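Heads up: the structure comes next, in structure tokens.
The other protein chains are all here in position, but one chain of the complex has been omitted.
Up next is chain A:
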Amino acid sequence: MAKPREFEKPTGVRDFPPALVAKKKWVEQRVGERFRAWGYREVITPALEYFETVGKASAIEEHKLFKLLDSQGRTLVLRPDQTAPIARVVATMMRKESLPLRLCYHGNVFRAQEREAGRNAERFQSGVELVGDDSPEADAEVVALAVEALTACGVENIRVSIGHIGLLDALLKEYLPDPEVARLKDSLGRRNLVEFRERVQALELTESNRERLLSLLTIRGGREALDRLGRHSHTEAVTAAIFHLQAMWDALQDWDVADAVDLDLTLVGSLEYYTGMYFEGYGAKGSYLLSGGRYDQLLEQFDRPSPARGFALKTDQLLMASSGGEDRPERVALVYPRRWRRQACRTASQMRREGKNVAMFVAETGVYPAEDAFDRVEEVSGHDENRSAPDGGDA
């Protein structure tokens, strides 16, 4: 291996120049305001976690984890997501606080990349977790908040697709034994509709059941699609899941976001992790902006069983998709000769109180402000009478 050159960084990590940081802060502030307005409180968790706890509980596959050893030889991971650490916080530090808990975060997560460079190993996310409360309204709340957060960042053309892993599972189990169900879910998880069709064609089924299974691929729409699906269902699990989704859809209509939302039963998240509804959000010209869903089995791994759901905004994508910019204050370069320093200091303080960003330059040093770094260059030309005048007794 060649020794790294000075400009090189490990694959998948980036430096953020000031302009990008400004935009990122703006995005985080906008979504953070929405989170707070909906009653979510921010928490911060460490970047390092034990592999045995958070690493194993996370939705991210093991081969994507960054692992390292601490001085006692225990395996640590750089947190691959924020949900598992927050579940740990809810079950330990905040154990005495009664549910439901509404928590949010802004932070980085780490996923090792196998393929070419240009994919981020360190990613920024902002998100919420709503722990406790089994109701369809709680599920609808996070979807509505996700749409509101994207809107707050000026994202256009927002589409949210919603699937339901529990419903899909129950529907498949009406026709098929467990191993086949797992195989079909696996095809959908890899977004391979061709393989799903091939597997269904290869199964021994009546023609009408085969068509019903294949029709799962083409279910589109919202509430009316759910109603149609409900008419054919037989088992209690299917009926219960459809009932839950219908109630959730009604709540989404009350939040006025149902028009941005599509049902798609082929949409499944991490198969071992999500237990109920799962959703992904897209927008702008082709950006994948968020994912989230219901994860009812995570909290019990930290010994505080509870239903829960949340979502994570993909901040890096959101930066590109957001049409807004930071509300940047005016940047002023203040150039002063040394003999007017006292006045320059006062002028600067006054301007800073007015919200301007002020940087100082001493004329005698010959260091002048770069043109593109400032909106305005102001020179302090003192007034002798002002300088010698008494300054209200504080001179």
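FYI, a contact is a pair of C-beta atoms (placed from the backbone, for glycine too) under 8 Å apart; a residue touches a chain by one contact, two chains touch by 3 or more; residues count from 1.
Definition applied: contacts and distances are computed from a predicted model.
With the options "Sarcosine oxidase subunit beta", "ABC transmembrane type-1 domain-containing protein", "ATP phosphoribosyltransferase" or "ATP-binding cassette domain-containing protein" in hand, the undepicted chain maps to the protein name "ATP phosphoribosyltransferase" (source: UniProt).
Considering A:G283, A:G310 or A:P369, the position touching the chain not shown turns out to be A:G283 (whole complex). Among A:T75, A:T92, A:N192 or A:S381, only A:N192 touches the chain left out of the display.
Contact with the chain that does not appear here is found for just one residue of A:E211, A:D254 or A:E364, A:E211. Not every partner is drawn; the one left out touches chain A at residues 157, 159, 161, 191-195, 197-198, 211, 214-215, 218, 220, 262, 280, 282-283, 285-288.
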